[in-house]
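Quick one: the structure is below, questions incoming.
Note that one protein chain of the assembly has been removed; the remaining protein chains are unaltered in position.
Let's look at chain A:
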């Protein structure tokens, strides 16, 4: 299962790289509710980590604890090897870009960027030059004299980034700053974040609920749900080898077919039985593998399913299902088909069809065949 990704893994293998942030067994209770449960991870220096999760998953709470706005109920956070629970935010060397940016409206762009330098009592003579350099870094050279409300949404984002970076913090925290932007600008700013982060090499923790953003910008992704870390992996592993059904479902479009485990092999092959249908797949979570007789579900991505009007075209694939198209959704770069399959009790399977050559179209009510390979179906308990 690891083979296809070995190349990526070896490129990323960093032998004993220094650790910038360690989160160890961190928990947070709000009136008996566990917002964060026993979270642990290490973040090496210079890497871009994204904490990804739905709202209420505890990702923002975790970030606020790292920033110092909240104190963990249990566990400890280390920055550059030092425990920081007792250190107030203004004594931590952390630059933060806030959800609503939190730029100071009574100051100009340059004054906003100069603020952290002034608060850190840097030599006043060096401040203007430094402010201009960072405004240029975020491509706002010459805009320093503008008031915040005179800048566009994207420009305000850039001021917020410059302000968070100008004092060369050990750590940059991004609290969903792109959530309010329209899609075009958001995608542009995601690439900006990545460019700036790589240019400066600053260790960064980003929080988002946008899976695309997480995949695009990050070196590592921590997926959180209900206060717990579900998986920490590089984006490509998170996508291709989700550790559990939650991760598989949260990132990408995944179909789940529930069944009973019939056979498990040493090599990680597993079959599940649904009615009369036997489906072959791979064990999704080797740490917690299903055993024969367990209830389990097979997860198959919408883009890994082939769609054809006649069964012969899919003969090379391991699994096949017959169904009827119930809906077609045109998304521009691809067509999404919803197909009800009789063999699994008319449950709907979603299929992406983005075959640029054939332009085959299926209509609602048409009978089709779905096919996929056994190695693309991950079985989770």
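We adopt the following convention: a residue touches a chain if its C-beta (ideal position, glycine included) is under 8 Å from a C-beta of that chain, and two chains touch if they have at least 3 such contacts; residues count from 1.
Note that contacts and distances are computed from a predicted model.
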item	value
Undisplayed chain, where the name is taken from the UniProt record, one of "Oligopeptide transport system ATP-binding protein", "ABC transporter permease", "Septum site-determining protein MinD" or "tRNA uridine 5-carboxymethylaminomethyl modification enzyme MnmG"	"ABC transporter permease"
Per the touch definition above, residue among A:17, A:90 or A:133 touching the missing chain	A:90
Chain not shown: contacting residue from A:149, A:183 or A:316	A:149
Of A:67, A:261 or A:321, the residue in touch with the unshown chain	A:67
Options A:83, A:119 or A:278, residue touching the unrepresented chain	A:119
Contacting the left-out chain in the complete assembly, out of A:167, A:337, A:352 or A:372	A:167
Chain not shown, touching residues in chain A	67-69, 88-90, 92, 94-96, 98-100, 102-106, 115-116, 119-120, 149, 163-164, 167, 173
